[in-house]
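Removed: one protein chain of the complex. Kept in place: all other protein chains.
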Amino acid sequence: MKRIENFKSIIDKYKVIFFDAFGVIKTYQGLVPGIEKTFSYLEKEKKEYYIVTNDASRSPAQLAQTYHKMGLSAITPDRIVSSGMLTKEYLDLKVKDGIVAYLGTSDSAHYIETSGLHTMPVSQVNSSNIDKVNALIFLDDEGFDWFEDLNKTVNILRKRTIPVIVANTDHAYPLSVTDVSIAIGGIANMIERIAGKEFIRFGKPDSQMFMFAYDLIREYRTITKQEIVMVGDTLHTDILGGNKFGLDTVLVLSGNTLPNDAEARITATGIAPTYICETAVVELGELGF
Amino acid sequence: MKRIENFKSIIDKYKVIFFDAFGVIKTYQGLVPGIEKTFSYLEKEKKEYYIVTNDASRSPAQLAQTYHKMGLSAITPDRIVSSGMLTKEYLDLKVKDGIVAYLGTSDSAHYIETSGLHTMPVSQVNSSNIDKVNALIFLDDEGFDWFEDLNKTVNILRKRTIPVIVANTDHAYPLSVTDVSIAIGGIANMIERIAGKEFIRFGKPDSQMFMFAYDLIREYRTITKQEIVMVGDTLHTDILGGNKFGLDTVLVLSGNTLPNDAEARITATGIAPTYICETAVVELGELGF
Amino acid sequence: MKRIENFKSIIDKYKVIFFDAFGVIKTYQGLVPGIEKTFSYLEKEKKEYYIVTNDASRSPAQLAQTYHKMGLSAITPDRIVSSGMLTKEYLDLKVKDGIVAYLGTSDSAHYIETSGLHTMPVSQVNSSNIDKVNALIFLDDEGFDWFEDLNKTVNILRKRTIPVIVANTDHAYPLSVTDVSIAIGGIANMIERIAGKEFIRFGKPDSQMFMFAYDLIREYRTITKQEIVMVGDTLHTDILGGNKFGLDTVLVLSGNTLPNDAEARITATGIAPTYICETAVVELGELGF
Partner (left out) sequence: MKRIENFKSIIDKYKVIFFDAFGVIKTYQGLVPGIEKTFSYLEKEKKEYYIVTNDASRSPAQLAQTYHKMGLSAITPDRIVSSGMLTKEYLDLKVKDGIVAYLGTSDSAHYIETSGLHTMPVSQVNSSNIDKVNALIFLDDEGFDWFEDLNKTVNILRKRTIPVIVANTDHAYPLSVTDVSIAIGGIANMIERIAGKEFIRFGKPDSQMFMFAYDLIREYRTITKQEIVMVGDTLHTDILGGNKFGLDTVLVLSGNTLPNDAEARITATGIAPTYICETAVVELGELGF
């Protein structure tokens, strides 16, 4: 049986902490109680931290604002690495002109707009503009009519040989203690199978998410992978992805993986974190305040 | 290179003909031109025939009526074997009471109603009746709100350990020369993966469809599998299923499998029909009329 | 929490009992202790029983003999329905001449030989006879050189568009308390993916196994599906397949599904048996001896 460890004693060993967002910092009920103490401690100890999230529904600025509204001001836009940012980089590098059709809200699309590219909801694609559609992006499960626009998406992909980006690889996300919501990553899998095309996915566990964050840090300082630890609540995304990229990993039990299940799921999947902690909260007593 | 053969000379060798519906008898444009001659010939020769279809959207009576409206009166309800009939048989045998929740039109649900069971669209399931839901059925891609009701379906399946039936295994169906529509079988695959449950599927290529038709015939006469031939336009459903059940098979090129592609797709998949014909039409000249 | 029920009181309600073999009647250690009492009771009560097994490694006669050697004489060859019998029926109906190449022991091949067909181990296929190879069968994980013959199988399938039959759908089978062995069904999945072809599988949970047994009974008596119960230790094969075919089902906890796990696995997979019993043993006291 793996030992449950003290979160503070773990982060003391690293220079940079990567946090997953959902299930670690916040849940459907708001902030994880006490999590602000963790960020106070990190600031005090001058440790760097990044939020590494499979959330392409909003820009880093908008995501940061949701934390501020909940009372956590430590998370600024420059601390956030999202799968939406990888999507934006891909479009910058690989799609030079034309229309980027998308499934999602206009908020999610606004962020990925780049000079020279025009974003357009799938609902507005028609026979007069389809020839200019040079990429199609799955951004969010809201903001469109599932019946109309998913059927339309399949037919656009039958007519155009274009890159398709899935900006969020999650299949479902929690809404409440009992309920989940189908995520755009689950929908994209269905469309990929029906269209018979190969989509491009950005998001944990894929290494490109971790590399993007790693590169951000290296722009201004020297760092090695041994000096970074990834903190997450989900074995298949946070822990598998962190491990594969060569980072040490912490599984917290405040989200997707329940305390009673952790050991069994680690054994069943073979995905083992370096450490297991109850939560990512650094307790006040530990802070010596 | 496989020889294209004469349809009449093939059916002359068999006592019973199983026909797929879509792509063989009708397309999105109506009846396959001339197909009524095939049924005149079968009647004249006193050969039996059945329509074996992955269509659970309507009852055999309603399906027969659509043929009559198009001018083909030979197809009566007793000639139709559908995946909806297998669903109905399953409910009769295995679900004794309570509510059968469904995704589909009320037409599709009406047919599967059996004494003692109450059918209810997923949209009407709520906290006061969910404990009585003893089965959930995917019937048709129309008749419900995809966003609301697919999310609700996932959450019903998280709360109830009940059989889930997919009454149509197709992933997509053709709407026009260029466009397809996502079928309920494709949607069911997405929900199955997200819910993590094992669904029950009725429909070709599964043997249970062929067995059901075979049993219907054996109720009133003696027949062997060698005396039956399956005619279809799709390698993965009609031909694979027919072959596996032990029937001879005819691939027709009037639907899903295009004349230019047939040979390459047979080689690529390894699914080989006994014969290939342009269409299932028996030409007038051949009839000796 | 599902109640553990008394096996005798269950079988008292049915006229015909289908048993899985491994994990129900025998384990890697020999007969399930006391199982002979069950068959004594069935004989005394004049109930019919069949062994429905995904075992194509030997003929029914050879399989029956292994039970006799263990001291269970009640299981005669005519009581056994195996996936090997379906394979034999397929070859009879669909492969008229030429060579049937196989992976397995000569024992397994001997049984499927039919008049007009010549069986040949994959190792003996060469450039002079490959054009006569009209089917390829995965029979058993023993009897061939994995490296040589699996590579050869892939290359035969690149040259010949022929039906490929997987006569045992299991991926692994238990060897001891701690160890399993890779089964031919697992190997066949790998070859299918590499060859890119669509294989034909016989074995539970596929309905064709149940239909074969059902047809055997109907040859000499009238029976309905409600009068048959399927007894098995594996949710994904015995219980799923029995349920789908319309039979009531009993999960026994003497094999693949452990007592501590049963409830969690039923909930996780959504595959629910009609009943759960510790074992398929009818206790002496119950017999009134």
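So that you can tell them apart, the chains are marked A, B and C in the order they are listed, and the count of residues begins at 1 in each.
To be clear about the criterion, contacts are C-beta pairs under 8 Å (C-beta built on N, C-alpha and C of every residue); 3 or more make two chains touch, one makes a residue touch a chain.
Keep in mind that what you see is a predicted model, and the values were worked out from it rather than measured.
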Any idea which chains on screen the missing one touches?
A, C
Using the touch definition from the top, which of C:I4, C:A61 or C:M190 touches the missing chain?
C:M190
Options A:L103, A:L240 or A:L253, residue touching the unrepresented chain
A:L240
From the listed residues A:M70, A:I130 or A:I200, report the one that touches the chain absent from this view.
A:I200
Residues belonging to chain A that touch the chain removed from view:
89-90, 93-94, 157, 161-164, 195-200, 206-208, 211, 225-226, 236, 240, 243-247, 266-272
Absent chain, residues of chain C that touch it
145-147, 150-151, 154-155, 158-159, 171-172, 178-182, 186-187, 189-190, 193-194
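Basically, only the chains that are shown with their structure count from here on.
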So which chains count as neighbours of both chain A and chain B?
none
Just grab the chain with the largest centre-to-centre distance to chain B, centres being mean Cα coordinates.
A
Whole-Å gap between the CA centroids of chain A and chain B
41
Between chain B and chain C, what distance separates the C-alpha centroids? Give it in angstrom.
28
Approximately how many whole Å separate the CA-defined centres of chain A and chain C?
45
